[in-house]
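All protein chains but one are shown in place.
Entry: chain A
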């Protein structure tokens, strides 16, 4: 970009070669609408972050790191009635600052680094979904920073980022009520529209509507919901949410195991 003097300059504009390619991409194959792709989750892999997690589901690769608690910027705010369990009053509660970044090589088309509105919207969605799960009252006047980096987008990126962020918070030892598990859905267009769980990138691109649900599995409460598109009837959306919640419950044991393994590794490293 011409005005950005902080980065190495390239050409003014460039087009991806796919625009000039002769052949079309094949349509995604038909599949069981409730299948979940196998997930690889690992917590505690970055040395410089307080807590970190890496999640890989199909082609989607997300890395998340948590740092803090640190002194919150923004000055003092007044007191108020204290919360239950010895927590700080509502105005002095801690804050969660979320940052969502997409690597420039993550999608089909390269996206130059200043991400723009979409990344901010997803960061806000992350914050809204994680706040119910974290005991922010136990971190008065402090802020926790959560940064998610999407290395490769293979479909349901926000859901993977949510899960990775919750794992990283748990790995950092932040007090939480429960983990947050995310699941993506998309509505396949056509004569008989069906909701597909955990869509791939191809399915997401051709979808008529998309939905991401975030669930706290043990408490069985929905932490976040983000959807858009032409969905049709209300029952269809309700059906999709139910499907998403089931998917989240199925993912939970894998995440529990990854946290246990990370704790064991930490214990073994601290021993000698």
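Criterion: a residue touches a chain if its C-beta (ideal position, glycine included) is under 8 Å from a C-beta of that chain, and two chains touch if they have at least 3 such contacts; residues count from 1.
Throughout what follows, contacts and distances are computed from a predicted model.
Missing chain, UniProt name from the options "Exosome complex component RRP43", "Myotubularin-related protein 7", "Cell division cycle associated 4" or "Sorting nexin-6": "Exosome complex component RRP43".
Only one of the listed residues, A:151, A:202 or A:259, touches the absent chain: A:151.
Residues of chain A that touch the chain left out of the display are 4, 6-18, 20-23, 46-49, 52, 59, 61, 63-65, 67, 99, 101, 103-108, 110, 113-114, 145, 147-149, 151-154.
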